[in-house]
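Every protein chain but one is kept in place in this view of the complex.
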Amino acid sequence: MTYDYIIIGAGVVGTAIARELMKYQVNALMVEKENDVCNHASLANSAIVHSGHDPKPGTLKAKLNVEGNNLYEKLENTLDLPLLKNGALMVAFSEEDNKTLKTYYNQAIENGVEGVALLNKEDALKREPNLNPKVTMVLDLPTTKVTYPWEVTLAFAENAIDNGLELKKSTEVKNIEKIDGLFIVTTTKGESFKTHSIINAAGAFTGKIAAMIEKNTPYTIKPRRGEYFVIDRHVKGFINHTLYPTPTALGKGVLIVPQVHGETLIGPNSVFQDDPENIDNTKSGLSYVRKESTKLCDSIPFNKVIRTFTGVRASSTYDDFYIKESDEVKGFIHVAGIDSPGLSAAPAIAEYVVNTIINAEQSFTKKTDFIEKRHGLKLFHQMTDEDKKEAFRVEPRHGNLICKCEKITEADIVHAVNSSVPGDTVKGIKKRSRAGAGLCQGGYCEHNVIHLIARELKKDVTKVEYYDKESYILQSETKVKK
Amino acid sequence: MNYDLIIIGGGAAGVAALKSAYDPNLKILLVERENRLGGILKQCIHNGFGVHHYKEELTGPEYAVRGIDAIKTLDVDILTDTTVIDVEKTNGTFTVRMSNTTDGDHLRTSKAVILSSGCYERTRGAIQLPGDRPSGIMPAGSAQRYLNMEGYLVGKKIFILGSGDIGLIMARRMTLEGAKVLGVAEIMPYSNGLTRNIVQCLHDFDIPLYLSHTISDIRGKSRLEGITISEVDETFQTIEGTEKHFDVDTLLLSVGLIPDINMFESLSFETSRKTNGAIVDQTYQTSVEGLFACGNALHVHDLVDFVTEESEKAGKSAKAFIMENHKKNKKLIDIEASDNIGYVLPQKLDMDQPFDEVELSFRATMKGDKGVFVIHQGDQEILTKKARFVMPAEMEKISLKKDLIDTTEPITIRFEVTQ
Partner (left out) sequence: MKKEMICIVCPVGCHLSIDTDSLEVSGNKCPRGEKYARIEITNPTRVVTSTVKVNSVLQRRVSIKTTDAIPKEKIFELMAMLDSIDLKVPVKIGDVVLENVFDTGENVVVTMTLDE
């Protein structure tokens, strides 16, 4: 069979595009080289839906950031997207900073960001009492939100699949050829697929993919890492807004970002590297983040860190998002150089690709039976007492608490295993249900999660993976005949 | 649904507290999240338990059974497979939210609560070990549970960070079951475990112990492939050029235990940064009236025998609180750790509560073969006790008689090393 589209990359951008595309009667395949959706930059970022204050006016980044911010509001109920609407403050500590703040104020307005205001020190400290008292001025960015990128990516992916998208995980593109007007996409496993068009949403690997079919790709991906600390959610209210320092040439700077589920992220730094897949944590990176963050707040409880992680941005040599059909190869669509504000812009990038770049309306019929809504996993502990009673009545397994730190029940995890993009690994369950994402980082619940995955998927516990294919947690059974 | 006392956690601490809190006129509930009582002792299959309390050397499970047998026939409610989700207090009544598959998410109330919920293991993230984050890295206690209760080895070539007893015990355990343990690294210049364990867990199997070393790098994409250790200086910073690499598929972390008292979503009580547990008075009552804490949920113990003794006291106090309706005193005397003492417990003395003596539990911050513990109240020295073979890994106790306490000034304890 020949597909209309193959989308390469199941990150937040690829899945958002897929969902938008599936509003039309198309045959679409999504290929993802990892063992799940949402793996690289989409998995490891600050989770902020920026207001649109930061990108230069007139750029695609500016336009799609502001549009994306609005779309998140619209999609909140449609796709069950978690949103923390707590706004942001950009903080100045000097006259110099104050001047910069004013330029961002003007830029935000020019970009169409609503509700921006400049606040003085007193008002800033009223809004954020634990802000470093050396603050001179803040830029109020009330449309800034925080989301949960794992859930966002899953939401787009699940809804796209519900509407007919085919997804192949653990499927890495090795080669692309165009023969007689059709693309032949071959994978490392030796499979090959035919398609009329390709959407290259492969993040840090967009350059590598493009090089398979183009001679001169007009951008080069420059991977740029950012390290983060995660502070336990039990530490409440020490910072309430997303806090940005005054930006420098290096970028937005080290931020403090309260998260949807209560944790707080501290980070990122910004360092270019050659290897797009190097996500280790470094002593120097973490100590830089720690030092810089104290400029915003000097009482960050670093003794309550539960985890560190690193995300790699797919920055590029092109000074904007590169979202265009290839100049060389018709039907090959670049969605590249998606670094910040990629998460914020994702739903708008999807509309832009499908409506403007592809102009789907022209070539395809809109579906009349498009399933608009997607219901996320309703975690038991988030339900009202009434809903809990009913949910328990239907599923007594909701009474069996598996993850004590995040209050996740057996039924929550069973739902996660059996969702449209099934969670069949320990990390996959963490992404979907939050089991293992809390204070003890799975120290208590991991063994139970392994057993549940094994039971639901009818496999032996020794074949339950941590994340990648064959990354088994239990190596061998003792006291059995070998 | 209304109780006089709810005890959260049915391990060594919970069952001991239950035993001494019991009274036929009290309605008591013990809540345990696992499928049976015993707590962490069920997976501690090695021996060395009970030498103080039962004058016998027992394995962990055997010790647990002694405590369980003592409460089996008592007329109390025991719920297993039930997890406490939250505890709130309004107008003198505690509301404990808990969950199981029989009643779902439900509430029970009580006049008093004992927190005997044990501890959890410090994670890799909490100590910010640098490097990749592949699978194959887990706390030593998790590996112990997989091995001893389920029969699975988590790896074939192991390295262990931390020479506390759990790290040493697992070095031996994994070796006996066919894994190769390539070494144990310890950031301090001395091991935190018992000498007996160094001999029987490391020397017996020629497992090298790298003192004053820590993990400086971790490599592995999907699964752990190797680690690097480096020597550290007096400030615990790694020294360049001292790297040693090991090809391993598993890294077990034995880097500390933390009281597991995070089921409170809104109720707060004073906690100590030194113990990570509640601040209590000599009756083991926290800053919240009617809320008591004991065992590892209060401060991490090295001998379960001391957990039993402490928890029996806490249970007795809770019973007295309920039956004699003692009110918590607002003015409390501070008990503080001074030179060479890491922490002392209790941290407060409530002179209004009836007591004859207060047992101070504390840990030194340094090793000393010979020394003396000195207790002051204000400027006045009120008690000294000779000490031998003191080390941070071993909790010490001193009983302070009530009549030694003259004023309301803070009481301090310090450790003077003479050799």
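Just so it is clear, A and B label the chains in written order, and each chain counts residues from 1 on its own.
One rule holds in what follows: a residue touches a chain if its C-beta (ideal position, glycine included) is under 8 Å from a C-beta of that chain, and two chains touch if they have at least 3 such contacts.
Model, not experiment: these values are computed from the prediction.
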item: Displayed chains contacting the withheld chain; value: A, B
item: Contact with the hidden chain (one of B:198, B:258 or B:344); value: B:198
item: Chain not shown: contacting residue from B:51, B:176, B:239 or B:323; value: B:176
item: Contacting the left-out chain in the complete assembly, out of B:150, B:359 or B:416; value: B:150
item: Sole contact to the chain not displayed, among B:35, B:235 or B:266; value: B:35
item: Sites on subunit A contacted by the missing partner chain, in the whole complex; value: 478-480
item: Positions on subunit B where the hidden chain makes contact; value: 35-36, 42, 45-47, 58-62, 65, 147-151, 176-177, 195-196, 198-200, 203-204, 369, 388-389
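Just so it is clear, only the chains that are shown with their structure count from here on.
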item: Subunit A and subunit B: spacing of chain centres that average the CA atoms, whole Å; value: 38
item: Touching residues (chain side subunit B, partner subunit A) in the complex; value: 33, 81, 83, 85, 99-105, 120-121, 123-126, 128-135, 138-139, 141-142, 145-147, 150-156, 177-178, 218, 221-223, 249-250, 260, 262-263, 273
item: Of subunit A, residues touching subunit B in the complex; value: 229-230, 234, 277, 279-283, 286, 303, 305-309, 380-381, 385, 388-389, 392-393, 396-401, 404-405, 407, 409, 439-441, 443-444, 446-447, 461-462, 465-471, 473-480
